[in-house]
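Just one protein chain is left out here, and the rest sit where they should.
Chain IDs A, B and C follow the sequence of writing; residue 1 opens each chain.
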Amino acid sequence: MMTEHKMPDIKTYVIVFLALVGLTFFTVYSALNWHVKLGPLDLNIILAIAIACTKAGLVIAYFMNLKNSSKLAKTWAGAGLFFLLIMFVFGLSDFVSRWFTVEGW
Amino acid sequence: MSEAHVSDTHLPVAHQFEDEEQQFQSYSLGMWVFLAQELLFFGGLFTAFIVYRHMYFDAFVAAHHKLDWKLGGLNTLILLTSSLTMALGVRTAILNNYKATIGWLLATCALAFGFMGVKYVEYSSKIAHNLWPAGDFVFKQEGIDAGGAQIFYGLYFTMTGLHGLHVLVGILIMGWLVFRIYFKRKEVVDYIPIELTGLYWHFVDLVWIFLFPLLYLIG
Amino acid sequence: MNGIPFFPEQASKAAHEVDLIYYLLTALTIFFSLAVFAGVLYFVIKYRAGSKVDRHHPPSHNMKLELAWSVIPLFMSLAVFGWSAKLFVEMQKPIPSRDALEVIVIGKQWMWHLQHPTGQRENNTLHIPVGRPVKLTMISQDVLHSFYIPAFRIKMDVIPGRYTTMWFEATKTGTYHLFCAEFCGTKHAEMIGSVVVLTPEEYEQWLKDNQWGMQSQQRIETMAEQGAKLFTRLGCNGCHAPGSEGGPPLAGMYGTQRALTDGRFVTADDNYIRDSILEPQKMVLSGYEDKFMPTSPGIEEQQILQLIAYIRSLKEMPAAAAPINRNEAEG
Partner (left out) sequence: MSAATTSQHKGSVNYLNCDYSLKSWLTTLDHKRIGLLYLIAILIFFLIGGSMALMIRYELLTPEGDFLMSDTYNKTFTMHGVALIFFFLIPSIPAVLGNFLLPLMLGAKDVAFPRLNLLSWYVFMAGATLGTIALVAGGVDTGWTFYTPLSSTFAHGAVVLAVSAAFVAGFSSIMTGVNFIVTIHMMRAPGLTWSRLPLFVWAHYATSLIQVLGTPVIAITLFLVGVERAIGIGIFDPKLGGDPVLFQHLFWFYSHPAVYIMILPGMGVISEVIACFARRRIFGYDFVAYSSLAIAVLGFFVWGHHMFVSGQSMYAGMVFSVITFLVAIPSAVKIFNWTATLYKGSIHLTAPMLFALSFMGLFTIGGLTGLFLASMAVDIHLHDTYFVVAHFHYVMVGGQIIAFLAGLHFWWPKMTGRMYPEGLGKLSALVTFIGFNLTFMPQFILGYMGMPRRYHSYPEEWQVLHVLSSAGASVLAAGFLLTIGYLIWSLWYGEKASANPWGAKGLEWQVPSPPPTENFEGKPIVKEEAYHYSPELHEEEKEYEHV
């Protein structure tokens, strides 16, 4: 029985690799040179995380070939991310909301 | 963009599987579930990092200035390249070209050793400046409380150490794969363990993609 | 209390309402358990194997029934949640400190040390007046503990490194159990004591009887007075005395919003003062970036609490009161 197995070709790999390297240089450059502050929030952090997420997305979709993998693999990758976010959001909810005073209830 | 690789060769099917397709899908799903578990494993450390960064804002910023972002950046490039060589190795494995596969795997191993080398340099310089977070931790800086800095370096060594351990395990697996392909070069290249190791290696690279900005760049 | 003890005393304002929710939940549990038990018993008897009874086309599902017994318990649960969350907020809401008796509690491995604002110190016992809210500011010197008074239905963990507070108002005089509820090592079971609730007169009398120092026969200093002494001994007044710009003025700063260098706003509560004493650079006030505040290594939890009491007493600047001799006062 033929195993039909879709893999990206070499050209795609190299393009994705160059994109990743480009993003790395961009994130280093932006972290060191731009210091945009919006009140207490440091925009650098959001930019750095956004770039890291796009790099992660590229690696998952092309290098790990999730694009052509089964629907099950996609659901389980999504499940891992979903429960990770639960831990972040609910875990941080305690530390962030500790300083809310209760005057206004 | 993607070409379909129809391999006319057949892999031996384990007794509990019906056909090759079910075998491959099972191994692929099993690996993705394992990686979801690894994601949660590192997720615990990232939660601790985010919480302490929220609590010790200045100490973390001051402590991370002592990290050398150039070495961190170099390590990122090394790992990205090793991801590329790994992906190409998996591709040639599926095409049943065992020589090229061994070549790419060795390239990935070499890059991984490079990564560990850079890490060794980094660690020894940190320990030399007695930034090792146990016992004689010294962090004298105007206006920065040493406790928060010590926690930063505690997290730094734990996260990058655990990541380094995963890189070492990756090197061992790839070494075993190279021997296995070489000794079984007569038969069809069994691409399944190589693809799974590829997935594992890309995950290790993924963790570093998040570690690098969080530890070295932010602030 | 002979025979089988069944119910703890209700000795605090909140105790009554907590017991009401407890009765409601007990009633729900008994109702549902009996319903399930009766249903099972009835069906087991009626439809036992071999009994001649109509078993034709047993229903495999019934959407209306299944939705009913999902949605109805959901609403009952949310009702109970709402009620108990409301009560929880009332029990946790910080009370105005004007009329509250503020006692500090220091938990350390296997004993409780308590201090009244007027200076009286007690181990493992707490004397409080009835009918007056009591606010406890608690911290641990080593591991986690938990200050638990069953008769008041109140408990709060005592954490090393951070103050936790709780308040209650006793409604019945008497002596009640005090337990440590968070496992804290070998003698966790011996870290117990008692809370003695006195009538206001008895409490005043108790304060008077205990206001003389053991050896010095002089009136013991209140927390604020001890704080004032420490304030000078540690050299805080060098920068924080009024008029000097070495550090921010402290008169009347307790409870206000403080703007930090990075733009964040923090309320100046006990934790803020404690963190600023122990790690001065953790939260630097805007306008004082270049100023440097020394840390005071080896400062004890008790001393920090005394400094806080002193800073809170700084509405205006009282001169440190001289200690009065016992026999003068009683002479």
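Just so it is clear, contacts are C-beta pairs under 8 Å (C-beta built on N, C-alpha and C of every residue); 3 or more make two chains touch, one makes a residue touch a chain.
Please read all numbers here as calculations on a predicted model, not as lab measurements.
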Interface partners of the hidden chain - shown chains only, full complex considered: A, B, C
Hidden-chain contact residue, picked from the options B:40, B:71 or B:100: B:40
Chain not shown, touching residues in subunit C: 1, 3-8, 14, 17-18, 21-22, 25, 28-29, 32-33, 36-37, 39-40, 43-44, 47-51, 54-56, 58-62, 65-66, 69-70, 73-74, 77-78, 80-81, 83-85, 87-89, 91-92, 109, 142-144, 146, 148, 150-151, 153-157, 159-162, 164, 177, 179-190, 279
Touch list for subunit B against the chain that is not drawn: 15-16, 18, 22, 25-26, 29-30, 33-34, 36-38, 40-45, 47-48, 51-52, 55-56, 133-135, 145, 147-148, 150-151, 154-155, 157-158, 162
Those residues of subunit A which, in the complete complex, touch the missing chain: 72, 76, 79-80, 83, 86-87, 90-91, 93-95, 97-98, 100, 102
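Operating definition for what follows: only the chains that are shown with their structure count from here on.
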For subunit A paired with subunit B, centre-to-centre distance based on mean C-alpha positions, whole Å: 16
Separation of subunit B from subunit C, taking each centre as the mean of its C-alpha atoms, in whole Å: 46
Sequence positions of subunit C contacting 2 or more other chains: 262
Touching residues (chain side subunit B, partner subunit A) in the complex: 1-8, 10-11, 19-21, 24-25, 28-29, 32-33, 35-37, 39-40, 43-44, 46-47, 50-51, 54-55, 69, 73, 76-77, 80-81, 83-84, 86-88, 90-91, 94, 198-199, 202-203, 205-206, 209-210, 212-214, 217-219
Residue ranges of subunit C touching subunit B (in the complex, touch as defined): 262, 279-282, 284, 292
Contact footprint of subunit B on subunit A as seen in their complex: 1-14, 17, 20-21, 24, 27-28, 31-32, 42, 44-45, 48-49, 51-52, 55-56, 59-60, 62-64, 66-70, 72-73, 76-77, 79-81, 83-84, 87-88, 91-92, 95-96
